[in-house]
Each structure stands twice: as C-alpha cells, then as structure tokens.
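With one protein chain removed, the remaining protein chains of the complex are shown where they sit.
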Amino acid sequence: MIRFLVTRLLSLCVSLIAASVVIFCVIEVIPGDPAAFMLGLNANPDTVAALREDLGLTGDALSRYFSWTTGMLTGDFGTSYTYRVPVSELVSDRLLVSLPLAVYALILSTALALPVGMIAAMRRGTLTDVGIMGTTQLGIAVPNFWFAMLLVLLFAVSLRLFSAGGFPGWDAGFLAGLKALTLPAVSLAFPQASILARITRSALLETLNQDYIRTARAKGLTERQTIVGHALRNALIPVMTIIGLQFAFLLAGAVIIENVFFLPGLGRLIFQGITQRDLVVVESVVMLLVFAVVMVNFLVDVAYAAIDPRLRIRT
Amino acid sequence: MHKIPRTLAVAGLAALASLGTAEAAKTTITIGMQLEPPNLDPTGGAAAAIDEVVYANIFEGLTRFSADGSIRPALAESWDISGDGTVYTFRLRDGVTFHDGTTCDAEDVKFSLDRARAEDSTNAQKALFAGIADVSVIDPLTVQVTLQNPDGAFTTKMAWGDAVIVAPETIGQAATHPVGTGPFRFTNWVKGDRVEIDRNPDYWGEPVALESATFKFISDPTAAFSAMMAGDIDAFPGYPAQETLAQFEADPRFVVIIGSTEGETILSTNNKADLLSDVRVRKAIAHAIDRQAIIDGAMFGFGTPIGTHFAPHNPDYLDLTGLSAHDPDLSRQLLAEAGHGDGLTLRLMLPPPSYARRGGEIVAAQLREVGIETEISNLEWAQWLEQVFRNKDYDLTIVSHTEPSDINIYARPEYYFQYDNPEFQSLMADYAITADPGMRTALAHQLQTIIAEDYVNGYLFQLARTGVADAGINGLWKNAPTQANDLTGVHWSD
Amino acid sequence: MKPTPSLITGAILTVFFLSLAGVSYLWTPFPVEQLDIGRKLQPPGSLFWLGTDHFGRDTASMLMVGARTSIGVAILAVGIGIGIGVPLGLAAAANHGSLFDEVIMRGNDLVFAFPALVIAILITAVFGPSAVNAILAIGIFNIPVFARISRGGALSLWTLDYVLAARVAGKRSFRISVEHILPNIANLLLVQGTIQFSLGILAEAGLSYVGLGAQPPTPSWGRMLADAQTMIYMAPRLAVFPGLAIVLMVLGLNLLGDGLRDHLDPRIRRLRQ
Partner (left out) sequence: MTRVPETKSPAPSPRSTFPPFRASAGLLLEVAGLNLAISGTPILSNVALRIHAGKIIGVVGESGSGKTLTALTVMGLLPPGAATTGSVRMDGQDLLALDEPAMCRIRGNRIGMIFQEPMTALNPVRTIGDQVAETLLIHGMANRGEAVRIARQRLDRVGLPEPEFPLDRYPHQLSGGQRQRVCIALAIALRPQLLIADEPTTALDVSTQAQILDLLLSLVADDGMSLMLITHDLAVVASLADDIAVMRNGRVVDGAPANSLFARDGHPYTRQLLAASQHRPLRASPATEVPATSGDKTEVDIGGVPAERDHRGGDRIAGRRDAATLLRVTGAVRDYALARKGLFRKPPVRRAVDGVSFSLDAGESLGLVGESGCGKSTLARAILGLEPLQAGAITLQGTPVTAVPAVRPSLRRNMQVVFQDPYGSFNPRHRVLRLVSEPFFLNETPLSASDIRERVAESLVSVGLAPDAMEKYIHEFSGGQRQRIAIARALVLRPRLMVLDEAVSSLDVSIRAQILDLLAELQGQHDLAYLFISHDLTVIRAVTDRVIVMKTGRIVEAGETESVLESPTHPYTRHLIQSAPKIPAHWLQETGHGPPPQ
C-alpha cells in the first residue's frame, strides 16, 4: 500500500513540475505589457519603464521562473500587478467563494445522481429507466450558462426569491452566503448530475452482470440485499473517478457561471487577470488549479485502495 | 490627454453587486460601478474607476470640478496669479486634517506636487505637472507655485483626480488603504466585490448627508439590470445596458438620468497607412457613415452626433456634422477618383467596450455598402494598447476619448492617428496660452474646422452618460465633466 | 438489427442541423451581413420566421449560418483529437510498458489536469480570439481523450490470438496496428467521436459566449446568446432560440452516439438477437 502511494506521489510531483513549465512558457508569450495597460494611453515611455522596474517585470525569464516556483513552494505567489496585494491574499478571498461553490454543486449533483442512477439500473428497461435516461440526456445537452440565464430570469427577477447574483461574503452569515450560491450551484450541478447518473447506472449494470452477484443470489439474497451488500461497493469504484474529475472541473470550470452570477471566484480572477495582463495572478491561480486537480486525482486513488483490497494488499 | 474610457463607455465583462442589504437605510447608499479599480491611489494609476471611488469623496485637490464642469476652490481657499501668469500663490484652508488625524498644510501640498512631477514618478498624468518650475512653502497655510510659462488651464489641471493632495506618511499604502482629507473615510475593500466608505466626523467643510456608502462592481450588463431590478443597487451612474433603460423609465421606482460626457467616440484613422494617407479616401469613409444609425443600433438612441473632436455641451462647440453627412454615392465617387473604383480592404481593430464592438459591426456594414471591405479583429485592452496605440499597426479603430477638452492630441504627430499639420500645431500653441475667453472661442472654432475639413478621423458621436437611480435619491451628477461619483451632495428625499 | 429509437431520433436531429448548415452556404432567408437598424427587434412573423435581433438581422438566417460555425469548429476539433490522439494511443499500446507508453500516459494526465476552459481563454488571449483558435483550444483537449480510448481498446486486442498469428506471419507492430487493431477499434472511436463532437459544440458555445469564439461578422450561437442576454427581458426569444438550437444539436449527437454504441457493440447485438 505504502509503495503504491509513494509511486503515485512521485508521478504527481513530476506532472506538477511539467505543468509549471508549460504555464510559465504560455504566459511568457502573451502579447500586451501589464505596465502599459495600467498607465493608460498617454503615459510616456519612461513612466512605463519605471513601473516595469517597480513590478519586477524586467530580468531574464529563467530567473523569474525560479523565483516564481520557489516562491510558490513557500506560499508566496508574488504580488499582483494591478491590485498591488500579495496574490495569495487575493486567491484566498476568491477561494472562499469557489471552493464552497464547487463543494455545494458536487453535493447537489452527487445526492441527486446516485439514487437516480441506481433506480434506473434496478428498473432497467422500464418506463422510469427510459424517463430518467431521457432527462439525463437533456441535462447533458443544456449549456450551463444558458440554464443559469433562465434560472436568473425565473427566480431572481420575476419571483425575486434569490438575488440576481453577487456574493455578500461569509461574514454576512452562513445562510446568506449559501443562498447567494444556490442558483450558481444548481446551474453547475444539473449537467454534472446528469453525467454522474448515467455513469452510476452503467457501472451498476456492469456489476450486476458479474458472477459473484449470481453466487449471492444462489445463497438466497433478495435482489435488494444483493445490490446493497455486493453490487454497490464494487460499482462505486468507477463512479468515484468521475466524482473526482467533476470536482476538479467545478473548481476551475465555473468561469462562465461566475460571470453570469458575477461571483468573485477563482474563474473570474483568472479572466480579469488575463484581460488586465495581471500575469503573475494568472500563473499562480492556474498552477493552483492544476495542483487541486492533481491532488483530487491522488485522493481518488487513495479512496480506490481503501475500497478495493486488490490494490491495498499486494498478493 | 486620454484615459482608459470611463465606466459609462464599457459594456464588457461581469462585475459585482452586493446582495440586497436590509431595507436601504435612508443614510446609506449602494452605488453600482462597472469596473473595479485596480487600486485606490489616484496619483498612481490611470484607471477611471479609481477616481470614481475616491475623487471628492476621500481625496481632495487644491481645486475641484463642480457638477456643471466649472472649477471651484477646494483645499485652496483662494489664490492670486502674478501679472505674467506664471506665479500662483495658493492660500490654504485652516484646520484641515487627514483621516489619520495629522494636519494637512503647505508641506503636504509641496510634497504632492513635487512627487507627481519627479523624474521617477509613476503618475499617469505626469504631463499635467510638466509646466511647474518650482513649488515653495511661504508659511504653513501658503504655497507658491512658479510655472515655466503661463498656462490658462493650470487651475483646471489642479482639479484633476491625479493632482489630489496626499500626506508623505500615508502615501505608502494608499493603494489599498487610502487616507485623504475628504468628507468620507475608507473603511473596507472586498476585492472583486465592493469598497465601503463612511462619513468623516471631523471634515473641514459642511458635513455630508450620507452615513456610509458602498461601491459595488458589476460589469456584466444583464447582471447590472438584474441587480437594479432586484433592488440590490440604489444608483448606477454609469449604467451599461442602454437597451433596458426603457424599462426603468416605465417603472415609477426608478429615475433615468441622461447626461453627457467628455467622451468623443471617433473612427480613428491611421493617417500614415498607405491607403488612408489620401484625404479623398478618408472623406469617402466619412461620408459612408450614417451616425444616427450607429447611435440607434449600438447605443439604442443615446448619444449626440458630432462633426469634429469637441464636446457638444462645451460652449465653444461648432456643429460641423454637415461636412461629413451620410452620402454613399459621394463616397463611391470619391473612391473612384482615388483610384479604388473596385473597392479596397481595411483592417478594423475593436477594443472591448460595447460601443466599439457593436458600433464596429454597424460601421463595417455601412462601409461595405460603398465597397470598402473590413476585416474585424476584437482585441483586449492590453493588445489594443500595444498593437494599435503604441505600434500604430492598424487601419481603422473605434475608441472614445473621455478626457476633458483633449483636442490638443491632434497637435501631437506621434499620437496614434499620426496627423501632422504644422498650421494646426501653431494654432494649438496659441490656444494653449491665451486666457481671454473671446479669443479662445475663435481659436477653438478654427481648430475644430481644420480637423473636420482634413477628415483626420470619422467623428461619430458624443458618448451619453446613462444613469439609473432610485427615485428617492437626489444630488447625483447629471453630466460627468470628470471621472467621479461625487457623493458630497447626495441625500435621500423622503 | 432493428435500429433503436434513440439511434433514429439522434440521426434525424443531427441530419437536420447538418443540412441546415449545408443549405446556409447556398441560401438563407436574409443575408446575414446586412444590418438594418430600422427593422430591429421585430417579433416572429411571416416575413422573419423567428424575428430579428438588435441589429435587425433575421434570427433564422443567423441560426443557419451559426450552425455552420458551431459544427465546423466542433468537427475540426474532433478531427485534431483523432488525427493526433489515435496514432499516439496505438503507438503507446504497441510498445506497452516502454518509456514511450509511460510518457504518453503521463502527458495525457497532465493535459487532463489543466482546466480546459481557462487554457482555451489563454490560447485565445495569446493568439487573439478567432474560430481557428477556438478549434485549436478545443482540439487540444480532445487529443488525450482519443489517445486514452484507442490505447485502452488496442491493449485488449494485443493479447488476442489473431494478433499473435499476424506476428507469426512476420508482420511488425506498425502494420498490425493499422491492419488489425485500428479496424477493430473503429466502433469505439466512432461512438467517442460523436460524444466529443457534442462536447465541442458546447465548448464553442461557451467560448463565443465570453467573446472568444468566432468573431463578427461570422454569426455563432454562443455569441447570439451573449448579445441576447442583455435584452432577455424585452425579447426573451432572442435568448431562447440559440439556446434551443444548441440543446437539440447536442442532444441529437448524444442520442446518435448512444444508438451507435448499442447498434455496433457485438455484446449488446448478441443480447438483442
């Protein structure tokens, strides 16, 4: 088991280093100079040069790369060009929005998808199965930003149940914060729940075809006992992979939803960072997201080992 | 001078509105803004959003703009000018303190002006202070400023947001914790969401009506509309979604404030580009454009057509729209004369704001009518600044110049539309130094006529300032002589 | 083998949109470039079947030409995915366990680790927003999908006897991959192709919604949605029609993918007989 984790950790570090190199190179080639952007149209060249010096934009690429990476290891992501505050502070503010949103959406999606997927699998071929599969097909096909628009139109503007967006901050009370995240979470969760439901159904069906299910039935277990006792746990393995992938997507992929609901999340921070050429912010946040995704995959592997003894105990 | 276009110029990406706070207490207000300021130091950045939060609220200069654009005294109680107009002696108000309690006196004024004009200064409008030769402190309440040569607009320049008076002790962290002399104090800034200010108890002037105020940042037009409709925002001075104004006009809860800005929206033409160096081609472009169609299509009817680079609300404005009336046949004839009978292709670069993106599509269609094909490429501001503004690698672009009275940019040959007319440059030099109003008006008319007849650019329309506010609010500025949300006069009626 | 209902509906929807795009090359009710501010925001009627937008352009024509953009971008992105991903996957499977295989797999994980949309935004920021850059941005994220699918499929085939027999007949791994492995994973690729195609449509809509997809004057569904967003209260139909088009197109492709998977999968086929 330990050796399994050590090798996973090793490959994790390798991919992180590779990721940092790729990100740094992409950022280097972006046209547009942050200093010029900040000083506006008629700033004369020497002021722009002074600001570039001040922001540490000069110096060769390699030394900047190492200072950035070593800084990151110690948690210092450098200071944002436009906000002139440590990037880590900016990121932690935004993380307070993106992380709860991702977890909220994931809980909604999983809580909805697993039971629905199981019911569809157990009642394979019946009308309920066809119905569920139909709605999940629709769920996958709906672009989440369009769904968000419709939600705002219905709940915020006409019914006035929810605010049209924005985020009051957690200090305004946990419930207030949650309420603000509800519509965005629902618009993120619906397509993800559809995907997860379909995968749960096919994973369960695949498991139900296995021999040990027949052995269990031969022992006298009813269909329900067999599913709960034997099928579920085995079907959980592929389902968990998808949940891991979805969480990673929710953390980083909510850029558009954050736009529609104007939430101060990581996605929009990157977006603003790119438009304002606040490149140190973009570099650090993208690196953070890649780190989150890689960690989530690692946790999924650990969970695998916990569930599947074949990985845990080497024969 | 030109700044990044003001808030009212941008349709752009999503911003932030706070959740509806409890039934809006009558002594507080939530102002909607489209762009979040990168930082809160007006002397350190060019972004219009900085001034829209701090100007007249947190920071004050020697003089300041009033609602109608005129200049009136602020920290300088009064001043007198020497005979040759080069020495200004400002008498400061007594008993003025910064928010941190330290007194504000001549030393602070000298520090602020010297810092702005210093060699390594990062002040975006360094040119404002270029004319200053020396700043000397006569006594704690008197400052004498000597100019290299007379400047009729010096007191106006001192009213700019970039010329506010700061203290040496607190300028260090002004970017995130601004300390000024204004009627409001900075309390909190939740990055990406809002800035909160509250009333300064020991303000030197008469106290303001509001207890506190919050600036919410929402750049997405639909989000802005939803926030206003849902009551999350009390007033949105630079409201971006002009197409929804009709609904606010029809709703008794709201009042729509239409004013004008200093933003001349033009089809900038690269006069040095080989196709466009021929005046007949530029004239043909000017005549191909139907200004009213662009105003209706892109700005939904808000905006006044202009024939030259001057703000219509300015008394010296000359209506020259006749010179470039919409006349497609004339355009085709001119193009034929210029040897482009079978048409030509030009590159049209568009910055992010919706006036540019939507206006660009309409202009492209109108030019296509007369045989001019355009390749549209939409750029981010950073790319636009580098490719169009600095490297002049473009044919046509659409941008709104929002600085007050900035016709002097036509006197600078290295400016991005590369117009070099010695006659205009000498006239401009005279205009700059004449103080007498009659003479200035005549000169202004001549200047406007020259650039109109030279068809330097396609002059489209003056950007309107479309604001929406709760019916119960009054004291908001109608026009925007400078980038500001001056809350000093704002109060709830009931 | 009787085709299933999902296969039929999927095929009908997909063919409908493909023909829509095809026809748009020859004829559209109104020319799409022509703006006429005078007739803006007309409700659907006899003249303008689906009404006009804020520039007075006919929504129906915009949808037809928009279909061409969306389908074009999505198909080319899938093409990139298959063109580069499949050979990589086959090669990785051919020398399974070698360093090359390891590098391919690590590379795949790395690309999967990147947040797709953010990278797409970065790419378009670097090279400027355009349909070609959208194709590149979406295509890049198709490569690991197809590499992984084809490697998985090929690995299971390499252990089969007929591949050993081909080796006994003196064929080397490249020829075996082309003659024996590729034809037998073709079904797999076809099904995954339709799924990635539908994801491509959604990605293109997302990109052009934030203004990074195809640029004006070429119409695209995503940008129609973005433009309609501000007028959603005055003319909701402007937002509804492009949204519906996206949903139906993606639904059609997914149903087609599911139908093909059941139709072609021998295991299911045997069950059905």
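So that you can tell them apart, the chains are marked A, B and C in the order they are listed, and the count of residues begins at 1 in each.
Quick note on the criterion: a residue touches a chain if its C-beta (ideal position, glycine included) is under 8 Å from a C-beta of that chain, and two chains touch if they have at least 3 such contacts.
None of these values were measured; they are calculated from a predicted model.
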item: Displayed chains contacted by the hidden chain, counting the whole assembly; value: A, C
item: Option from A:S88, A:S163, A:N234 or A:N297 whose C-beta touches the chain left out; value: A:N234
item: Touching the absent chain when the full complex is considered, from C:K40, C:H54, C:R68 or C:H180; value: C:H180
item: Per the touch definition above, residue among A:N44, A:T70 or A:T215 touching the missing chain; value: A:T215
item: Residues belonging to chain C that touch the chain removed from view; value: 160-162, 164-172, 179-180, 183-184, 266
item: Touching residues on chain A - with respect to the absent chain; value: 6, 210-212, 214-222, 225, 229-230, 233-234, 307-310, 313-315
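Note that only the chains that are shown with their structure count from here on.
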item: Chain pair showing more contacts of the two, A-C and A-B; value: A-B
item: Most distant chain from chain A by Cα centroid; value: B
item: Centre distance in Å when chain B and chain C are each reduced to the mean of their C-alpha atoms; value: 45
item: Intercentroid distance (Cα basis), chain B paired with chain A, Å; value: 40
item: Contacts with two or more other chains, residues of chain C listed in rising order; value: 125, 210, 229, 232-233
item: Set of chain A residues in contact with two or more other chains; value: 31, 149, 157, 259, 271, 274-275
item: Residue ranges of chain A in contact with chain C within the complex; value: 11, 14-15, 18-19, 22, 26-27, 29-31, 137-138, 140-143, 145-146, 149-150, 153, 157, 245, 248-249, 251-253, 255-256, 259, 267, 270-271, 274-275, 282, 286, 289-290, 293-294, 297
item: Residue ranges of chain C touching chain A (in the complex, touch as defined); value: 106, 109-110, 112-119, 121-123, 125-126, 198, 202, 205-206, 209-210, 225, 229, 232-233, 236, 239, 243, 246-248, 250-251, 254-255, 258
item: Residues of chain B touching chain C in the complex; value: 11, 13, 221-222, 225, 241, 243-244, 246-247, 293, 296-297, 352, 357-358, 360-362, 364-365, 368, 376-380, 383
